[in-house]
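With one protein chain held back, the other chains of the complex are shown just where they sit.
Labels run A and B following the written order; every chain starts at residue 1.
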Amino acid sequence: MRREPPQRLSDYGPLLFPAGMLTLFFVVPFATMIAVSFFQRQQGGFYTPAFVFDNYARFLSLFFGKVLGFSLFLAIAVAIACVVIGIPFTYLLSRSRRSLQIVWLVALLSILSLSEVMIGFAWSTLFSRTAGITNLFVWLGLMEQAQALTPSFGAVMTAMTYQAFPYTVLVLYPALVRLDPTLTEAARTLGASPVKAFFTVVVPALRNTILATLIMVFIFALGSYLLPQLLGRPQHWTLSVLITDQAIYQSNMPFAAAMAVFLVMVSLALVGLSLYAGQQRQAK
Amino acid sequence: MSGLSIQNVTKQFGTFTAVNDISLSVPDGTFVCLLGPSGCGKTTLMRMIAGLDLPTGGSIALGGSDITKVPTHKRDLGMVFQSLALFPHLTVGENIAYSLRIRGTPKDVQKKRVEELLAMIHLPGFADRSVNKLSGGQRQRVAIARALAISPKLFLLDEPLSALDAKLREAMQVELRQLQQRLGITTIVVTHDQREAMTMADTVVVMNKGEIRQAAAPVDIYRRPADSFVADFIGQTNLLPFEADSARRVTVLGQLIDGLYAPSSGAKGLLSVRPEDVQITAPGNGAISGTITFIRDLGGAIETFVEAGGSQVIAVSSPRSRPEVSVGQGVGIRLDPETSVVLAK
Partner (left out) sequence: MTVLRRLFFFAVGLFLALPLIVVAGVSVNQRQTLAFPPQGFSLSWYGQIFTNAEWRNALIASLTLAAASALLALLIALPLAWFLWRRIAPWANIFQLLGVAPFTLPPVITALGLLTFWATTGLYGQPWTAVISHGIFFVTLPLVTLSLGFSAIDRSLVEAAATMGADDRTVFRTVVLPLILPYLVSGYAFAFVLSLNEYIVAYMTVGFTMETLPIKIFNALRYGYTPTMASVTVLFLLVAAVIFGLVARFGDLPKLLGAMAEDK
């Protein structure tokens, strides 16, 4: 078989269905959303075609600024927490027995695929007064009385870290598995302790990977829409929650669309940045 | 005309010319080795014969009909790949029967043919084994059997033995040659191993930098190399600069060699002398004078390194005719005009 450019029109045949589907049901909806972001909102959940910047102008309010600021802060906090725990964990995992790796990978995949609804429910249960972790503390004598730990920022933060952690590990895993094990061995022969070797050899060697992972996890956390709603107070709502809220409950599609377009911009800029970081890594 | 005929074939990859205007004809039933260093274009030439790459220019004909643009699957070939390319999802028998199966050959005919071929490669009863559980030599044989299942017009092998260890490789060379002679099939092998080429081929085609440097029988390639590349690539040789006088008589390392003539007067060039044709004698009396610098005793042969006139000359002798010399000793070197080959520069 020669791998060559398509010769005849029929060679393009296989591309027809995928290209058609992706164009019709991804590109067109995307374009529709962008169009709607410029539409005029009608009372009662409808909108009329127009070309106005009103929906974008609303970004300039203090309320929106607060939501955006909090979203970014939360996503950064989650990304840092995940990467800080994730790197040593993934490093140790990649150096473990293959069978142990597989057990962990299956578990991580299962949790990663677990519905955000279910993760939210599970944590709200763990943080509840009647069935929560505080009962354990009471039993251990650490606390006087069981109490609810939600809604709170800590609960949102914990649950989001929980949700993003498996993702972090799976993003880091390929890079860490491929990391030359003789690097740390060389450091060890030169007198570095395992922990010191990890910090002086592994971490610097992975600088760009770590940066790219931080960005990926940041975007992942930015997409969380239910956990802030289920476990936080209204001031803990993020941009994703606000978009859902505007689209479904306030029936303000144009504003929701404008915020979504904004979110795409932020994400794309960050994806670009992570790709750039990845290229830097390749170039090294 | 029958057989394979390659005419003015060129292959360019971008600005790089992998094969440059090659013409070659391979008569029916002959065994040809394409021999050369890596990157010489031999594999590209074979891939074009197989239709796996298309020539940029020129034509290829098989059995009198032009196949230059015929897709690979319509060429009735048998090919053994360097990686062997055995299908990991099929058994030994299924691998061998593949070309029959996709041609819709009846099951019982397939089965019979597989048994025949397994017997031919000395692996009877292996049909149901997994190819992943075979040894290197066994995989090799299965790949050969698979390529021969439809009795192809042309049998191509791309570095077929390179994955085997030295001993097994030598044995397989003999086996492959015997098999080819029994079947009388036109065969082309790509190799970078000159011993392999010498063992198997009727014709050795020496290639370098996309061009054929010489195509001849193995003995001729060895005895009468066409140029210094061939002389140097095939076996071991001493390449010594010479000068010819007005009577075309040749002077090497300051010594006129009686009976050796250059193609034209005043010519300069290289003389190729095989180490086994270099004789070490007492100095003087018309011999080239030199000094022994190193003696390598390999048991089966002794190599004597002589420094003479700024060049190094290696002489090989058998243990029985071992010269009584030692390092640092001044000696004479005699070249036989019969076995010395004059190569124009």
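Observations
Heads up, the rule we're going with is that contacts are C-beta pairs under 8 Å (C-beta built on N, C-alpha and C of every residue); 3 or more make two chains touch, one makes a residue touch a chain.
Please read these numbers as outputs of a predicted model, since none were measured by experiment.
From the options A:Ala50, A:Val106 or A:Leu183, the residue with contact to the chain not on display is A:Val106.
Touching the chain that is not shown, out of A:Leu114, A:Met143, A:Ala192 or A:Ala205: A:Leu114 (per the contact rule at the top).
Seen from chain B, the chain kept out of the figure touches residues 50-52, 71-79, 81-83, 85, 87-89, 98-99, 101-103, 146-147, 149-150, 156.
Even with one chain removed from view, chain A keeps its contact list with that chain: residues 1, 3-6, 11, 14-19, 21-23, 25-30, 32-33, 36, 85, 88-89, 92, 94, 98, 101-102, 105-111, 113-126, 128, 130-133, 135, 162, 165-166, 170, 173-174, 177-178, 194, 219, 222-223, 225-226, 230, 240, 243-244, 247-248, 253, 256-257, 260, 263-264, 267-268, 271.
By definition in this document, only the chains that are shown with their structure count from here on.
Chain A and chain B have Cα centroids lying 59 Å from one another.
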